[in-house]
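Written below as structure tokens is the structure these notes are about.
Note that this complex is displayed minus one protein chain, with the remaining chains in position.
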Amino acid sequence: MENTDLIVLWGSNAREAHPIMFHRMLTGKRNGAEMIVVDPRHTSSAAFADLWLGLDVGSDIALANAVGREIIAQDLHNKEFIANATEGFDEYAASVDRYTLDYAEEITGVPAEGIAELARTYAKAPSAILCWTLGITEHHTAVENVFSLINLALLCGHVGRYGSGLCPLRGQNNVQGGGDMGALPNRLPGFQSVEDPAIRSRFESVWGAPVPPKSGWHLAQMFEAMESGDLRCLYVIGENPADSEANAAHARHLLTGLDHLVVQDIRLTSTAKLADVVLPAAASFAETTGTVTNSERRVQLVRAALEPPGQAKDDLAIVSGVASEMGTDWGEVTAEELWDELRTLSPMHTGMSYERLEANSGLRWPCGGEDDNGSLFLHGRLWDRPVSGARAAFTFAEWRPPVDELTEEYPIRLTTGRRLDSFNTGVQSGAYESPIRNREALDINEADAQKLGIADGEIVRVSSRRGSLETPVRIAPSVHEGLAFLTFHFADQVDTNLLVPDDWDPMSGTSEFKAAAIRIEKI
Amino acid sequence: MELLSRTAQATAEELSAIAGVLGERTEQSSPRLKRRGASRRTLLLPVLHALRDEVGYISEGAVQEISEQLEVARADIYGVASFYALLPTEPQPSTTVHVCVDMACRFTGGQRLVDDLRETTGDGGEGDIAIHESPCLGQCENAPAAYIERTGDSRFSLTGTTTKKILESLKSTDASSPDASDATNQPLRAYSIGEAQLLRRIGIPPKLASYGDFYALRAALENGPEWVLENLEASQLRGRGGAAFPTAIKWRGVAEARESVRYVVANADESEPGTFKDRLLLENDPFSLIEAMVIAGFVTGAQKGYIYVRDEYPLACARIEQACSEAVTAGLLGNQPAGGDFSFHIELRRGAGAYICGEETALFNSIEGYRGEPRSKPPFPTESGLFGKPTLVNNVETFANVPLILNPKKTGAEETVAQETGAEEFIQVGTEQSKGTRLFCVSGACEYPGTYEAPLGTPLSDLLEEAGATESARVLLGGAAGAFVSQDQHDVPLSFEDTSAASLTLGSGAVIVIDPKADMSDLLGRITDFFADESCGQCVPCRVGTVRQKESVARIRTNGSDPTELALLDDLDAVMTDASICGLGQTAASAIRSARHTKIFK
Partner (left out) sequence: MTATIKINGEECSVSEGTTLLSACREQGIDIPTICNAENLSPVNTCRVCVVEMEGSRTLVPSCSRQAAEGMVIATHSDRVRRSRRMVLELLASSVDLSRSEADLLGWIDEYEADSSRHSSGDNLDPPATVAQPVKLQDSLYVRDYSRCVLCYKCVQACGEEAQNTFAISVADRGFAATISTEFDTALPDSACVYCGNCIGVCPTGALIFTTEFELREAGEWNEEQQKVTRTVCPYCGVGCNLELRTQDETIVRVTSPSDHEVSHGHLCIKGRFGTGFVKTEPDTES
């Protein structure tokens, strides 16, 4: 970040959601990098940008395709890289051909000159990092959105080099680590396929138990299974779906209807309140020992500073306890012992002993052995000639509008996100008093406020096809006409997720939190 | 920088003042596209000046508006405005009278004038006039002096003044241009020992027609940059601002710098108490400076020059502006000056009441829109100066020597470009290590105060005699940052090497003559106040040391001295001189030290 020539933040408000990463981006800017922000809102990140493109919510694929087309049309693509390290370019080029600047302007609302400038700047930059967050992935086309950005990096060779890459910024301190450890429906630790018998058998020999051979359900599929009655019992660890799921009323209804709900959490969350059994957990970062993995694949140690309060126990002890009640005695396992076992099973973690993690500000996987200092970036192999391993594929995606259609009845696009001093459903951040926290309010444009005859601070009724609520409004220059914004930090004040559609991306299972159609009414 | 919610709104009057500098606020063409332009922070001081001039002060609403337009944080703008004595952040009476209480003005009753005016006007009360004590206003040859700011109207100087004259001038409406003001009616008081060089045009109207063509520039264009540098080297010219650094080294340093964007800066922030020679040149011979700067632009490859003039010199500002516009019209400044294959533009910048901005790096910060705090050196300006680019910065008098060196005699329009240069002639005057003439600002207890041009090496006693000072007079040489000359040093030759050998300094060329019966203790107290007031506050030795020095001197004045107190003064001297960032702190103890050595202050 500090040494690149261009930073593109696409669907990311890192200034508020990843503040310290944003420091590094600003250091990069101070060192001469340009910054381009693509976001429907003129966010606090956009305020630092050299160029901001305020696209319509959910038009990312159209914009990316037009950028790709423009790069090719201007003959700015990296032909050497495309020829030697990628596949599917011709099909891609043919497919994006109809995404002219004018066509994209029509879909995205961004003037053609801005799109062309993004294309030119990205293609000409000697090095460029493209970052995204939930602005890309909380859509019903989440994975296709990502593919459309990857295509741009492949076009220009902005991947696998120092200062050039694709960088999804992770939203939670261990969401990367969760995936690394196999908390995915189709993967074992180290992203190893659960459906590969050879891999399964390695795990089975160490674990001394059979591993189910089929992929499981992801979150959205679980809710579908609850609806169909195939899922009757749920064990939730450190998640608050009653507040965090889209179409919240429906999600709560399904959770309430379960035969048995177990919630393991540090606080009595909204979900825990619905549970049959609550297992009080220690706060991992300050009351337990273990590891977490950050956005840059850096595994770091957390250490206990405090005794857990009351009956709370650390997650490892709780899970072991449950196992023991179920008749399997794992004994007293320390976090380090468990980690060392993992290192024998997950090749990308093998070199990461606690001792080395302690000594090195953590290590970035893959880290194959004790003499391996980890990896600064991935995909460097694409620059080997001939390329080692598989070529990187262009994956064209056709733009499709958000599911929740804007109509006369629901004319305003609501998008949701986060604010600097708060975090997700507020389980953690709700416990401190922030001088910069105001009561949650719906950000709307001045022109919309005038049309509706609403004053700043006035309480209005907001309705979507799923629900309705009351909220004060805040007239904000960060949203353009026709756009509104809410966070879901304060379900007790404004139960935002009541409004949000639960149409989800078939590949990732993520709901379209970013695009609801709403109506605002004066009360 | 984030866009913050508005805490205050600028008034229509403020918006108009701001627009006068920044232009009308333009909205983006599309609500879906925003581009950041190049930083305009350098316009911060000009826009703050516009507010002071037109509205009287810098309000919260104005700061909010400037913050949005320049993308400079509100706290930063406040930090900058509050740094400068002449940029108030609270409402002011419509008229502010700054009365000088330093040096010559102090000897001629500046302080009494302040007291009298305060009583007469009510100082900010119903009279709507504020009376401020001011550090030296650079009008010492016509003391006492005042500098007047009238919101929405004008700013001008008054010299040889009295309460009555000041109040009358405030009533009259045609005091409104600096040219029409009292200062222009005072005698110029320019003298020379030997042939006048730098002062040869004083008294001639500062018009291009009387200046003649830019012959030295034409000679430079004809013979090339290297020829100019060689001549400057041959002339052995040393800087006239105080540090006496060889001028050619700076010029060559910038000309040969690695970076291609470069700047030329004229330091016209003449603020050393007792110094006024640059003002005389700026007001009466602006074209010498302009020509020299264009030559500097040609030689160094800089395309932009700044003249940073202290704000208390409104007449100099007006005349420089006028002269620049004449030079542009005549094709001698701007694009392809005198037909040369380069361009050079000059922008005038006003200081805002800060002695420290005469320090070159503080001056750069000021132009860039920051607090006028000096930077750490190295890097030196020739490597990293204004906007971080290689910069040639010279004092006004130094620049004025350049056309002389390149073309000593040609002043008339009918004469042709000289083939021979004046470097050889230049080194005929002066001493071994100090070539040419020097301007000395003689003020205080003498019959003929004024600017004296004298060959370097002229004995101080000759100068004092010319000025009609008594033999028993005391002399403070070099201003507040200078040193007292003991009786047995009166014949010291005024050269860099001789003064240095005598633990003295030529400094800015200030020669302050003090009546032997004058209250020295009051003067020393004032000098310590001056440094405490003018310290920028950045480094501990100067920020706290100048205050502790002032307190110590006050204790000695009240209670007499004792060894403990003198040891403390020595320690303060040591830490300020040795450990301060810049020349201000490094010289803040100089006058007190010399006063002790010369037994003026025991």
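Per-chain residue numbering starts at 1, and chain names A and B are given in the order in which the chains are listed.
Definition applied: contacts are C-beta pairs under 8 Å (C-beta built on N, C-alpha and C of every residue); 3 or more make two chains touch, one makes a residue touch a chain.
Because the structure is a prediction, the values reported are computed rather than measured.
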| item | value |
| --- | --- |
| Residue of B:83, B:147 or B:191 touching the missing chain in the full complex | B:83 |
| Selected residue (touches chain absent from view) among A:4, A:294 or A:445 | A:294 |
| Sole residue of A:429, A:463 or A:493 that reaches the chain not shown, by the stated touch rule | A:429 |
| Listed residues A:75, A:307 or A:371, member touching the removed chain | A:307 |
| Among A:43, A:108, A:141 or A:176, residue touching the chain not depicted | A:176 |
| Hidden partner interface residues of chain A, rising order | 17-21, 23, 26, 30, 48, 169-176, 265-268, 272-273, 275, 278, 280, 283-287, 292-296, 298, 300-307, 309-312, 361-362, 420-423, 427-436 |
| Those residues of chain B which, in the complete complex, touch the missing chain | 1-2, 4, 7, 60, 63, 73-80, 82-83, 89, 354, 356, 371, 376, 532-541, 543-548, 551, 554-555, 558-559, 564, 568, 571-572, 574-575, 577-581, 586 |
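Convention: only the chains that are shown with their structure count from here on.
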| item | value |
| --- | --- |
| Contact footprint of chain A on chain B as seen in their complex | 1-3, 29-36 |
| In the complex, chain A residues that touch chain B | 15, 42, 44, 46-55, 109-111, 113-114, 477, 480-481 |
